[in-house]
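One protein chain is absent from this view; the other protein chains keep their places.
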Amino acid sequence: MGTEATPLAEEPTTPRPGIRPAKVAGWALLCAIALAPVVARSGYLSSMGCQIATSAIIVVGLGLLMGYAGQISLGHAAFYAIGAYSSAILTTKAGVHPLLALCAGAAASALLALIVGTPALRLHGHYLAMFTLGLGIIVQIAIEQGKRLTNGFDGITGIPALDLGFICLDSDPRMYGATVVALVGCVLAARNLVDSRPGRALRALHESEEAASACGVDVARAKLEVFVLSAVMAAVAGSLYAHTIQFVSPEPFGVQFSVQLVVMMVVGGSTSVGGPVAGAALFTLVKQLLQDAGEKVRWVGYLDTVLFGSVLVLVVVFCPKGLAAVRLPAILGGRTFVGETRGDS
Amino acid sequence: MSLADQLVQYVIAGLSGGLVYGLVALGLTVIYNATGVINFAQGEFVMLGGMSAVALNAAGMPLWLSAVLAVAIVTAVGIGLVRLAIYPVRDRPALSVIIVTIGASLVLQGGAKLLWGPDAVRLRSFSGDTPIRLGAGGIEPQRLWVAGLALLTVVAVHGFFTWTAHGKAMRAVSLNRAAARLCGINADSVVALAFGLSAATAALAGVALTPVEMMRCSQGTHYTLAGFLAAVVGGLGNGFGAVVGGLVLGLLEALSKGLISSGYARAIALGVALLVLWLRPQGLLGRRR
Partner (left out) sequence: MTSTTTPRPLLATQAVTKAFHALVAVFEVSIEAYPGQILGIIGPNGAGKSTLFNVITGAVPLTAGRVLLEGRDITGLPMHRVARLGVARTFQNIRLFREMSVVENVMVGRHARGRSGILSAVLRLPSTRREDSTLLDRAMAYLELVGLAGRWQQPAGALTTGQQRLLELARALAAEPKVLLLDEPAAGLNTRETETLSDFIQCIPGELASSVVLIEHDMRLVMRASHRVAVIDRGRKIADGPPAEVQEDRAVIAAYLGDDFLARDTSRGRRPVEGRP
């Protein structure tokens, strides 16, 4: 062991995993699925795809929060609602440009996350879950009761299409395309974060808060930052949703949706980037399936909550890293995220 | 009706509602002390108690029997929850246990929806609906039942922890889990006992409450949150504080319902509770750590 501070001899390079054909096939399959609604110009597929992609955006943020800060939020529907309602109110009532409205929603969401997260993350334990649950309920009540701004249960209609200048996203397939682009952006952002100074700090504090602080990591602040980031992602998803449906009402923003987002995240797993997407896709498809079946047989429509609850418990007990971490047969490329092709679990 | 009479009514409604929150908070505290984890399914026990009492009563059972059976059923559900879902993850990080309790709350909520549908139901009052005259206004007798039963339960729980061997063992576990294990206390059975006990108290609250407040399968979340806020406002881990916190929360809700706006009442109560925690994270009665 040398004791002089010799300059390093070995030249470290970032590890680059070899390109495996199976993995490429997995990605190609995914791209094909992702592109299908656009190619087919199908309204039904597109709106389905939009639902999946918007949920996936929120779940990516939740995955960062849970996977790295070790905290869960039971109120992300509130940030989603703030994005959606900011877009809806500002564009219909104040004539603000949709992109500006989107930014305003994201900013409002970030601010709220700061206010809620600062006390909750300073405390040890899982206060954030309860604080966000409270926030979710309060935001929901505010939307229902603040009729002058939100029209209460009647909702806000006539939200304009998202006009980007060079293209107006005035159809479902177009909007779907934009949402997927946003999702890819969020996924890339998450990947960048994980392999960066603040990302390493988050992973470190997840293992030992004491050791991380001893290294100079401001634990509460690091958690707060990732919470705010996830809130911003949810708000962006909300704005995109508002411009897709062009109508908002309180219903989809309840606490139930917050819990469903947690189910998506846990089922998909936060260990890989594809986990959230797989979780969102699987969840949304199954939910839609049950809903359709429920129109014929009533009790089947009521199955969803029980099913999601039991899946949540089973996944945590038997497969804590999420279904995306399950090793699939080699033909599917080992650890890829083709979880959604496995169908119901 | 004069403002003073109205105030009296709000306070009584607030105290009885607050005792229910306090009971839920007490249950949460018992589980927290035994396991170090917040049970997100706690409010579902309240809902389940109310809903199953209604179902049993509708099936032709006398009111008292359906109430007793409902409490028994929910207690069994609470213990079953431990055996099936909590035991397998007891050695995992707290986050896993919390997610399991969230999953359990979905299962219970969904199960209730599957069995009894999503609509609100109501139980017959224990002793009629003729209001007891009080000044210019009146008070529903069922509110007295709620308050009385809740008080009785609090006293019983206190007695359990003070005088019985099981209660003492549970207190020992909450003080120092490792040391308690060394003394030969079976931590697993303590956890099961904690869940059973808090399921029973929550169910009792649910049964008593269902005649005054409608009960529906999605109602549990509200009680979980209210119970948690009550518990932390009182200082998490402190049983007496939990009950006090519940009373504070109940009064807040009833007063803002009467004096400010019925639509916002819950939001105001929750908001104030969150504000208290923001300013005083250790709770009103808790010691600064």
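A and B are the chain letters, set down in written order, and residue numbers restart from 1 in every chain.
The rule is simple: a residue touches a chain if its C-beta (ideal position, glycine included) is under 8 Å from a C-beta of that chain, and two chains touch if they have at least 3 such contacts.
Because the structure is predicted, anything quoted here is derived from the model rather than measured.
**Q** Can you list the shown chains that the hidden chain touches?
**A** When the full complex is considered, the omitted chain touches A.
**Q** Which of these, A:Ile72, A:Ala88, A:Ala201 or A:Met264, touches the one chain of the complex that we don't see?
**A** The missing chain is touched by A:Ala201.
**Q** Please pick, from A:Leu229, A:Val259 or A:Val306, the residue that touches the omitted chain in the full complex.
**A** Spelled out, the listed residue whose C-beta touches the missing chain is A:Leu229.
**Q** For review purposes, identify every residue of chain A that touches the missing chain, sorted by number.
**A** 1-10, 12, 14-15, 189, 192-193, 196-201, 203-204, 207-208, 210-219, 225-226, 229
The criterion applied here is as follows: only the chains that are shown with their structure count from here on.
**Q** Please tell me the distance, in whole Å, between the geometric centres of chain A and chain B computed from their C-alpha atoms.
**A** Centre-to-centre distance between chain A and chain B: 32 Å.
**Q** Given the complex with chain A, which residues does chain B contribute to the contact?
**A** Against chain A, chain B makes touches at 38, 40, 85, 88-89, 92-96, 98-100, 102-111, 113-114, 117-118, 218, 221-222, 224-225, 228-229, 232, 236, 261, 263-264, 266-267, 270-271, 273-274, 277-278, 281.
**Q** Once bound in the complex, which stretches of chain A touch chain B?
**A** 66, 70-72, 74, 116, 119, 122-123, 125-127, 129-131, 133-135, 137-138, 141-142, 144-145, 255-256, 259, 262-263, 266, 299, 302-313, 316-317, 320
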